[in-house]
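For this depiction, one protein chain was excluded, whereas all remaining protein chains were kept in their positions.
As written, the chains take the letters A, B and C, and residue 1 is the first residue of each chain.
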Amino acid sequence: MSTFGKLFRVTTFGESHCKGVGAIIDGAPPGMELTENDIQPQLTRRRPGQSKLTTPRDEKDKVTILSGTEYGITLGTPIGLQVPNLDQRPHDYGEMDIYPRPSHADWTYLQKYGLKASSGGGRASARETIGRVAGGAIAQKYLKLTNNVEIVAFVSSVGKVAMPFVHELEDEEPVSAEFYDMLNNISQEEVDKDITRCPHPETAEKMKETIMQKSAEKDSIGGTVTCVIRNCPVGLGEPCFDKLEAVMAHAMLSIPATKGFEFGSGFQGTKIPGHLHNDAFVRKEDGTLGTKTNNSGGVQGGITNGENIYFRVAFKPAATISKDQETASYDGAWGTLAAKGRHDPCVAPRAVPIVEAMAALVIMDSFLQQQARKASAALLPSVEIHHSLLGVPPKK
Amino acid sequence: MSTFGKLFRVTTFGESHCKGVGAIIDGAPPGMELTENDIQPQLTRRRPGQSKLTTPRDEKDKVTILSGTEYGITLGTPIGLQVPNLDQRPHDYGEMDIYPRPSHADWTYLQKYGLKASSGGGRASARETIGRVAGGAIAQKYLKLTNNVEIVAFVSSVGKVAMPFVHELEDEEPVSAEFYDMLNNISQEEVDKDITRCPHPETAEKMKETIMQKSAEKDSIGGTVTCVIRNCPVGLGEPCFDKLEAVMAHAMLSIPATKGFEFGSGFQGTKIPGHLHNDAFVRKEDGTLGTKTNNSGGVQGGITNGENIYFRVAFKPAATISKDQETASYDGAWGTLAAKGRHDPCVAPRAVPIVEAMAALVIMDSFLQQQARKASAALLPSVEIHHSLLGVPPKK
Amino acid sequence: MSTFGKLFRVTTFGESHCKGVGAIIDGAPPGMELTENDIQPQLTRRRPGQSKLTTPRDEKDKVTILSGTEYGITLGTPIGLQVPNLDQRPHDYGEMDIYPRPSHADWTYLQKYGLKASSGGGRASARETIGRVAGGAIAQKYLKLTNNVEIVAFVSSVGKVAMPFVHELEDEEPVSAEFYDMLNNISQEEVDKDITRCPHPETAEKMKETIMQKSAEKDSIGGTVTCVIRNCPVGLGEPCFDKLEAVMAHAMLSIPATKGFEFGSGFQGTKIPGHLHNDAFVRKEDGTLGTKTNNSGGVQGGITNGENIYFRVAFKPAATISKDQETASYDGAWGTLAAKGRHDPCVAPRAVPIVEAMAALVIMDSFLQQQARKASAALLPSVEIHHSLLGVPPKK
Partner (left out) sequence: MSTFGKLFRVTTFGESHCKGVGAIIDGAPPGMELTENDIQPQLTRRRPGQSKLTTPRDEKDKVTILSGTEYGITLGTPIGLQVPNLDQRPHDYGEMDIYPRPSHADWTYLQKYGLKASSGGGRASARETIGRVAGGAIAQKYLKLTNNVEIVAFVSSVGKVAMPFVHELEDEEPVSAEFYDMLNNISQEEVDKDITRCPHPETAEKMKETIMQKSAEKDSIGGTVTCVIRNCPVGLGEPCFDKLEAVMAHAMLSIPATKGFEFGSGFQGTKIPGHLHNDAFVRKEDGTLGTKTNNSGGVQGGITNGENIYFRVAFKPAATISKDQETASYDGAWGTLAAKGRHDPCVAPRAVPIVEAMAALVIMDSFLQQQARKASAALLPSVEIHHSLLGVPPKK
């Protein structure tokens, strides 16, 4: 359905050409300062038309908070958010509409619902992500204010051009010190310095070349987005079905055009032996435990351990290309779907704030769940607990 | 929490050393033949100790149906399932218990709950998956009976040894004809012919060598499991947050020891241009549409298109190894966690029925949801619907 | 939270003085004609200021469909609905605001959230019900079109003035033939003929007197609303926790100002012996079974049996009265909360469309759940089922 989360819940609505898109954010803690200014920047980062690398259509997504705040403070009640669609006409049928667009949702929507929005995008349109990004911005603000949680995503590859020292490379130690360094230090500002949203300048240059070339060829290309979450509290995530990485995978694969997700050492981690993969514990400066390496990606047994959470998301090449395509029409006749318009040759740069938003929703919801547990356990009278349950030796 | 699914719901319970593990399966359609014999085979496939490649402990997981059937027929009411634990004593504290085991859940559970099961595994133990496999077996039976859905998983890589023609290889066309062929034809029987559960004999040999070597080195190694779902009905999966691949990713990453998930073309798909990645539509023999290639992995816009669904799951090297490890104790002192016992050097072969089970739960639940929609829409009186919503040209 | 339903889901937002109120309706079947004209009438019936019996403020609640339809047809995607608030300023603090209003939510909201909307109503305002009524109108349309379900509520008592032959009266047979007749025949049109929404003219006259008297006394009075659902399909409702009457009770008690709910024979049914209370089965004209009496209220074992569903909801006297009240201020000082403005002396007439809407949401959601089960069970291959499970004698 159109709702994500258990205690911090985002419910979205809207297609490409309806009157507007938006969301209801339920469960935001009361007493937090919140205005449109906290939400608009991430929406603007998400917006197409920001550069020649992205689609030129300028949607000007201006968000309005309809409810849930007064005098700029959250009330704890549902926050209604809306962004009008500037082009509200249902699409008029054109010659090319006899073809379901390859690798789009036209045909599957028609199968699922018996009909589909007149413009192919419909609910599968990237416009649907506006509500998510808005909800994510609220979560990001809360997490930053209360736990200094920092969530930063960046483009780690475009086509075959990948940042060095990311964990895709073939070697024994899947994660390099340079990569760890970057995870520790990267900021949204740094990411936004380049229109590719790749923070490694040489790689960014090559990515631009690749994207421009695909654009010139009226083609598209995929890419990967890597995301790091710093200062995430320990203890988040539920054992069993709602392990943190499982919910994160759910969140990420729900973003349009995604094809893969890997966490910590990821696919590369399958290739190295256990003694190298295991993250030895070390005492941290503050006296608590941390891990020496971080192949676990900040999560062990589905539960955060306080180390950096990091993961990578695969985005396929955009299905909309400016090239003619041979394909069958709805009634099965083979023909040519003529291209029209110009299109975003690579969605990865625009996906960065969406990945951050979804990550924030996952952390926020897990945090609220764990707060319920922690606060309720804390009220129990102290009882003697067998040392085996506490990981300490028996008292002499 | 410990429940998966919306209309077909599996709720599990049980730790390593409690009296038993089990599950409640809610939402199984009434009127289906069902006995323990439908469930036990997958549990037995999941069981450790099946060969020298897996851990020698023989758990003899014998399932009992407690409720929800009479005279061997499902009543439509919750099916209670139970498997006793043969070793029910809580673990007694030993010298090595001063160390949280690296890359296990010992420390994170302690942080989350303030205490933990006496034996490190607790709820993070692989025994928890028994309930899932049991629930999955019921879903698999239903889907096979009603839609001839076939779900087959197999080991596609162990360490650096990978089956040829899987989509990890570097080339322009990510999915080869051979791979498609295998997806079309592979069966559980064929998979089980080799103890590695890799259906490609030469690769299986090499995998065995790798595993034996790691075993000799008292080490472990990861691997990947690929899964195909054939004959899945079209129209399953929900737009937006509950896209089929998103729920599948959630399901897969909730399996212990997983680190990654990719769907269809996956990470490799990010490297090829859109015109190659797009799956052109073709008329199938039965007159409906199919796709020429299947980079989409059977899902477009989050909704199944009737093509084979396939995906790959990364399993890290088992964290339990038979080697000493240097690490910090709970109180931060650096020391050596001495190894004891023999352990499963590679979890991938045993993970095969778990992957199949979770896949079945996802498809089953999506199927029930789509049945609700389809059946309710079918009751509506026929109205004239604008041709733009139907993907057909205007009537003259 | 702010979401109701599992497959047909209504999520609402909005306070008294924010920019607008509204809802997202998720799960509406695709292919149904739907415009604002299907929704507005129930909103208008809900609106205050319709007569001197209700509060004079005219809110002019004009609904806009933002998404989920095209060319006047539902797409199956979430339907965004919005109604602007005409008075959007946050309330400015006045002298009387030092008092939490007795039997309002001012104080409890402040305790729950640490702050509250500036105008006492906030989320507890009756304006929140707009989203429910809108969602209910969509459900009512679907149920009417597909199953000829008719949902009619009416005012059955105001203060001590009650319709005759309703089941509150003291006698052995709790439900009279006249009452059954009325349940069979009452229509929304007939209910709306009188501003009290009581379809029994003599009683309506007395109710008006009571309400006018309470109005003259600057006081308020409670009442009950009875609702009947005709032509509800058999088999709706889930055993155990989600029995139809349980979900209906949940729905009704979630309406502001409600204090009680009774189903079928209700509280009166506790007073008569089992042999009178039991509803004997009879063969109906169409050959299926019905019941001779209907003390069960159309539900047995939590599941609809095809008879009329009927229930009664208690509404307390409105907490807002035009009389001074002695009470403590937030800081505990005893004083007098001076009345201001004119208020609705009896909420029951306005509650009628809200009761209908919530009833429709419950039936709609149960219907979709049962469609999933029925359609999925229907696909199973036919097997021999032991006669004991079918309620038929053994074959000879």
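To be clear about the criterion, a residue touches a chain if its C-beta (ideal position, glycine included) is under 8 Å from a C-beta of that chain, and two chains touch if they have at least 3 such contacts.
What you are looking at is a predicted structure, and each value in this text was computed from that prediction instead of being measured.
Undergrad: Please pick, from B:Pro48, B:Gly68 or B:Gly391, the residue that touches the omitted chain in the full complex.
TA: Checking the options B:Pro48, B:Gly68 or B:Gly391, the one contacting the hidden chain is B:Gly68.
Undergrad: Just to verify: which one of A:Lys218, A:Lys323 or A:Arg373 makes contact with the chain not shown?
TA: Answering carefully, the residue with contact to the hidden chain is A:Arg373.
Undergrad: Of the residues C:Ala249, C:Ile309 or C:Ile354, I need the one that contacts the missing chain.
TA: That would be C:Ala249, which touches the missing chain.
Undergrad: Hey, which subunit B residues sit against the chain that's not shown?
TA: Answer for subunit B: residues 1-3, 9, 11-15, 17-22, 24, 26-27, 30-31, 64-71, 73, 75-80, 82, 90, 112-118, 122-123 touch the chain left out.
Undergrad: Please identify, in ascending order, the residues of subunit A that touch the omitted chain?
TA: Touch with the absent chain occurs at residues 6-7, 27, 29-33, 70-71, 73, 75-77, 142, 145-147, 239, 367-369, 371-377, 379-381, 383, 385-386, 388-389.
Simple rule for what comes next: only the chains that are shown with their structure count from here on.
Undergrad: Among the chains in this structure, which pair is joined by the largest number of C-beta pairs in contact?
TA: Ranked by C-beta contact count, first place goes to A-B.
Undergrad: Centre to centre, by mean C-alpha position, how many angstrom separate subunit A and subunit B?
TA: 23
Undergrad: Taking each chain's centre as its mean C-alpha position, how far apart are subunit B and subunit C in Å?
TA: Averaging C-alpha atoms per chain gives centres 44 Å apart.
Undergrad: Of all residues in subunit B, which are in touch with two or more distinct other chains?
TA: In subunit B, residues 239, 373, 377, 385-386, 388-389 touch at least two other chains, as defined above.
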